[in-house]
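Every protein chain of the complex appears in place save one, which is left out.
Here is chain A:
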Amino acid sequence: MPVAALPDVRVLGQLLLMQSVVTSLPDNSILPFVVQGLADVPGVMGVQFLAPSSADDKDATLRFRLACSARDHGELLFSVSDATAFAPYADHLRNFAFMLAVILEERQQRRTIDAQYQHLEQRVARRTAELARERDSAQRYLDIAGVMLMALDEQGRILMVNKKGAELLGESESALIGMDWFDNFLPAGEKAAIRQVFARLMAGETRLLERYENVILTRSGVKRVTAWNNTLLRSEAGAPVGTLSSAEDVTERRQAEERIRELAFFDQLTSLPNRTLLLDRLKQGLVTCLRNASHGALLFIDLDHFKSLNDTLGHDTGDILLQQVARRLTHCVREEDTVARLGGDEFVVILAGLNGSAKEAAVGAEAVAHKILSSLNDIYHLGNTVQRSTASVGVTLFDGKQVSAEELMKQADLAMYRSKDAGGNRISFFDPTLELAMKERVVLERDLRRALADGQFLLYYQAQVGSNGRLCGAEALLRWQSPRRGLVLPGEFIRLSEETGLILPLGLWVFEAACRQLAVWASQPEMARLTIAVNVSARQFHEHDIVDQLLQVIQRTGAKPERLKLELTESLLLDNVADAASKMSALKARGVCFSLDDFGTGYSSLSYLRRLPLDELKIDQSFVRHIVANSSDAVIARTIVALGQSLGLGVIAEGVESDEQRVFLASIGCVAYQGYLRSRPLPVDDFEQLVRRASCHA
C-alpha cells in the first residue's frame, strides 16, 4: 500500500497567506490572485476559474466547486500533471475552495446589502426631497397668509411660525422655533398669569378662549396689539398637546379707533374729557351714588375776565393759559374724579364718592373748590408774559335721586354765575342752605382762631365723687366765651377744631389751664387734695412729642402730676396700642394718672386693658342714663365694675343725675361718680365754693 507523501509546509503557508490577502483585495482581484497563486501548488500544470452557468467545455483533472449557502460561485479547475505530487494537497485545496467560497459569498452579500442600502438611500433622498417640496409648498401657503400663524407645543414653545409672524415678532423663523412664547413675547407683568392659564388648558382644566386681544412684545421690545383666533391641538388620544393660533396685528386699527374716540370724547386743546364724555361720566356717577348711598359734587368753573385776556394777549396765549388751567385742575382732584372742558374758559369737575351727610359732602366739595381757586390764582407763565387769573366756581351736590345730569349742569352753572355776580374768585353752592352752612363754617373757623389768640376759652369744672363718697376732684370741661355767640359748648366747635387742626393748640391750652389751676389749688388747703381730669383728643395724643409737650407744661406750671388724670378714649388707644402704652408709661412714671373715658362704648378688649397702665375705668353716661330701668345697661355696668375690680382699677360713672342711679351703682360696687346729681359743670369760682361747702358739711 503506497504511503501518501506529506504536504510541503511552504505550500500550506501559501494557501494560508492567500486566504489572508484576498480579504484585502477588491472583488475583481480575488480570483485572478488565487488562480495565479494556486499554479504554484506541486503537480499542478494550470488553474482556471469557471464562472457559474458557463459552458462547461474545459478540460480539467480536478474541479473544486466554490459553493456556500447553496449559492454557486463557480468552480476552480485544476489541470494536474503529477497526480502523486498533487495528492497531499487535494484536501487542503478543497478546504481552501470552501474558504474562498465563504469569502466570495460574504462579498456577494455585502454587494447585495450595499446595493440595497444604496437603493434605500436613494429612496430616502427622493422622499426627503418630496417632503421638503411639500414643506416648502405648505410654508408658501403659510407665508402668503396675511396674518401671523403660530403653533405652540404643550410647554408653550414655538413649533411653527410663518413669515408674517416672524416679521411681526422681529426675529427669523428659524430662530423663533423652540423659543418659549411666554418668556419672550409677553409683557413682564402678564407672563406668569397667562402661562398658568396655558398650563391649565394643557392639563384639560379649563376651556380654550378662542378669541381675544392682548399686547405682545416684539424682540426689540415694541408693544403690539394682537387679535388672536385659537384652536386646540390634540393627540390621537384626545389630550391637548398645544395650540394653533392666528394673530392679526391690530395696533394701528386700535390706535385709529382710540383717535376717533379721543376726537369724539376729548377736548383737543387740553386733552380733557369734553361735554359728551362729561355727561356720560356724570350719569355713571349718579348711578353709583344711588347704589352706594353716597354723594357727589359737580363744580362748574369759569375763569374770570378770560375774554379780555384773550383779546389782549391773543388766542394763542389764551390757549396756553387754558392748557395750564387744565393741568392745575387735574392736580387738584383725585384720580377717580373727572375734570372736563366744556369749551371756551368753562371747566367742570365731578367729585365722586363723597361719604357722609349732604353737609359733610359739601364740606369736602368746598375744600376741593378752595384748593382749585387757590391753584388757579397762582401766576401763569405765558411765553414772555406773566399773568394772574381768578375763577368763579359753582357747586351742586347730587345723590343720584330725582335730578338728571343735565339739570345738575344747570344748577352748577347757576351757582357759578352767583359767584361771578358777586365779583368772581369765589365759591357758590346751588343749595342756599348748604351755602349758608359753608359760610357759617368759615366764620366759625375764623372766630375759633381769634378766640384762641384772644383768650376766649375757659374751663368749667364738674365735681367727681370718689369711692369714699366724698368730693375728690373734677373733670375740666372746655367752654368758649364768645363775645358774639355767648357761652359756646364744645359740641359746636370741637369737630371743626379737629378738621382744621386747631384741636392741637386748643388741647394744649386746656391742659396748661388745668395745670395752672392745680398749681393755684395746691396752696389752698381745702383744694390741694383735688384731682383734675383732662380730656386728651386722639389727634393730640398721637403727636410724636406729646409726652415732652405735657411734661414741659407740668414743669412750667408747677402742677403736681399725681393730681392730673388724663382721660383717653378707647378708640384713641386702639389706633396704636404699643405707641399709646409707651407714651402712657412715660407719663405714668412722672405720676400722671389715666382714666379710660366712655368705657363700654367701644371694643373693650381685655387684652389691651392689661397692657396699658390705666388707673380708672369710666362708665359711659349712655349706660348710666337708663341703668335702673334697662336691664342690659345694668348688666354692662355691672360687668365694667367687675372688670375694673378684677384688674385692680377704680371705676367711676359719669352722667349720674338721680339718687336712684347713684344707689344702684353703689349696689353693684361703683361708688365714685360724676353728674348733675352732685353738680353741673361750674366756673372755677363756683366750683371752689362747692368744694368749701362740702368740706364744711364733712
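Here is the rule we use: a residue touches a chain if its C-beta (ideal position, glycine included) is under 8 Å from a C-beta of that chain, and two chains touch if they have at least 3 such contacts; residues count from 1.
Just so it is clear, contacts and distances are computed from a predicted model.
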| item | value |
| --- | --- |
| Choices "Acyl-CoA dehydrogenase family protein", "NitT/TauT family transport system permease protein", "Cation acetate symporter" or "MEDS domain-containing protein" - which one is the UniProt name of the chain not shown | "MEDS domain-containing protein" |
| Among A:Leu25, A:Ala199, A:Met527 or A:Leu690, the residue in touch with the chain that has been omitted | A:Leu25 |
| Footprint left on chain A by the chain that the document does not show | 10-11, 13-14, 16-17, 20-21, 24-26, 28-37, 40 |
